[in-house]
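The complex appears here without one of its protein chains, the remainder shown in place.
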Amino acid sequence: MESVKKDLSQDALFDFLPEAEKTADIKLLKTQTVLRRAGKRFMQNKLAMLGLIFIGLIILMAIFVPAFSEFQYNTQDLSNRNALPSWTHPFGTDKLGRDILVRVMVGARVSLLIGFSAAFFNLVIGVIYGGISGLKGGWVDNVMMRIVDIIYSVPSYLYVILILVTLGNGFKSMLIAITLTSWVGMARQVRAQVLALKEREYVLASKTLGAGQARILFKDVVLNSLGPIIIVMVTSIPKAILTESFFSFVGIGITPPNASWGVLANEAREVITSYPIHVIWPMLALSLTVLSFNFIGDGLTEAFE
Amino acid sequence: MTSYVLKRLLYGMLTLLVLATVVFFLMKSIPGSPFELEDKIFPQEYIDNLNAKYGLDQPIYVQYFNYMKNALTGNFDNSMVMTGMSVTYIIGRSFPASLKLGLCAFFFSLIVGVALGTAGALSKSKKFNYVISVITSLGISVPNFFVAMLLMILLGVKIPVLPIVGLKTPLHYILPTLALSFNPISMICRLTRNSLRDVLSQDYIVLARSKGTSERRIVLKHCLKNAFLPVLTYSGPQFSALITGSFVIESLFSIPGIGYEFVSSVSGRDYTLIMGLAVFLGVIVILINLLTDILSAILSPQIKLEK
Partner (left out) sequence: MLLEVNHLSTEFKTDMGSVQAVRDVSFTLNSGEVLGIVGESGCGKSAMMRSILGLLSENGQVTGGSIVFDGQEIGRTAFSSEKEYTHKMNTLRGSQIGMVFQDPMTFLNPSLTIGAQIEETILNHNRISRQQAAARALELLKMVGIHDPEQRLKQYPFQLSGGMRQRIIIAIAIANEPKLIIADEPTTALDVTVQAQVLNILKDVCARLKTSIIFITHDLGIIAELADRVAVMYAGKIVEYGQVDEIFYHPQHPYTWGLLQSIPQVNGENKELYAIPGNPPDLHTPPVGDAFYPRNPYALNIDAVLQPPFFKVTNTHYAATWLLDPRAPKVDVPEDIRERYAKWKKHY
């Protein structure tokens, strides 16, 4: 276009510009969908990508290392106790001669499973509870939110302890305890988004828009409210993993012979002065995993801002 | 203001009622009597006696009524495991240690967190802010018992300069305080930084500048009070969490605090102690929530002046 115009002869310069050429080289404000823009911004966030890569890596290792290792997570080798890292045992062995790498990766299975399941159940409960509360409105909403307030104002560790006492130790109790105390945040967020959607729907309905345009706008609005929900879901994963590790570490969460990162750290406590490395491996795995999830959460928050 | 406080108070009491009820029925839902242990070493008669002593032979609503009456008057049953000790006595014995350590950790976190967050928000240096971001990311990701263990290995064992067991001397406080503070420092720092930045970008700051107000005065007079509100809302629950004892840190440093007591009551299935401790902690948490609400009301004229 540009070149054509430049070729205009001197007197044609002052002719009227044809209507059709007016928009030709005008860059309209870029119209991108919310999801695309958020996705692009997220991809540009180096720390979030690093977190994503690490989580991918640890998931793969959690699946394949125990599966293909020559050692079981509970194979004892009393002749080879507290060994330093070597080619056969890259992380060394523990006080019973068990391979620490395999144990850390079995621990990863438990910890990650807790994290992902908690996030999933939070979403399900939060969407149902928050959705009903937001859609019904009125006194139903009021009562449901007061209940949430009450649950929220008591620290969650109290509930977790009580539930663990009631149901006994173990993976299932731990998961139930974590889910029952952490869904309230999601319920609040879902309710807030439902209310925002209701408002927007009302505004949209009051405007006279073409059907196509309305649909596009509504899609945008729904995607917009998905952002905060995804963020709450992602940030609930590291919280659940940390909670599990705290309780397992003091011996009232998941208990041996099951191996979560908290359990491994608890077992290594006795030898902390002589073999600190036994504590370091599972704790490093735990810290880096939580850090990665937090980076992803921060990245999402920025992307959806 | 008065009606606001009354409303908060009412919510607090309601929360406490719900918590006490939940605790009671959860404990009662555990099948069998707490005295019927796996190995059934006691004769049935003896168990019946014990049940009668703790009122466990009465119908559940009577038990609930008695329990609520006792909870209201601050009287709890004796511990089921540590014979002869009342729950009140155990709380009185263990709470001071948790309280002292918690106060140290809280004020250390608040001072360092607010200072660091303010510095970050005011500094235009990208490097400085990057360092803060890295440290606070670690602070909210690394569990405090790992920090504690690293500190123990480093300053207690490799270079043994600090004691790592108990709370006997002021020196004993250093490592547990540091371990407890890393996470709240990071949270408070982030909150302060974000909140201060947010306030600095508000329209009323532009108006203050248009009056020729100096930057220093803008920060001190126009920002800090408004920026501190979110920090306060976070600090309240954090304060109660710290003074009611971190069971992980107390267990690691062998500090005979209330968190330590709680974990052992759980391991020992000491139901009366669990119930007593849960209600006690609930009261503390709710009281401090109430105080936080009142404090933020004082800071915000809109709530303060409400009829």
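Order of writing sets the chain letters: A and B. Residues in each chain are counted from 1.
Please note the rule applied: contacts are C-beta pairs under 8 Å (C-beta built on N, C-alpha and C of every residue); 3 or more make two chains touch, one makes a residue touch a chain.
What you see is a predicted model; the values in this text were computed from it and never measured.
Note that of B:3, B:44, B:73 or B:201, the residue touching the chain absent from this view is B:201. Only one residue in the set B:99, B:154, B:232 or B:299 touches the chain that does not appear here, and it is B:299. Remark: the residues of chain A touching the chain excluded from display are 2, 5-6, 8, 11-17, 21-23, 25-30, 41.
Contact between chain B and the unshown chain involves residues 201-204, 206-215, 221-222, 225-226, 299-302, 305.
Definition applied: only the chains that are shown with their structure count from here on.
Distance between chain centres (mean CA atoms), chain A to chain B: 25 Å. Listing the residues of chain B that touch chain A in their complex gives 11-12, 14-15, 18-19, 22-23, 26-27, 29-30, 137-138, 140-143, 145-146, 149, 152-153, 157, 237, 240-241, 244, 247-248, 251-252, 262-263, 266-267, 269, 271, 274, 278, 281-282, 285-286, 289. Touching chain B in their complex are the following residues of chain A: 149-150, 153-155, 157-159, 161-166, 238, 242, 245-246, 249-252, 265, 269, 272-273, 276, 279, 283, 286-287, 290-291, 294-295, 298.
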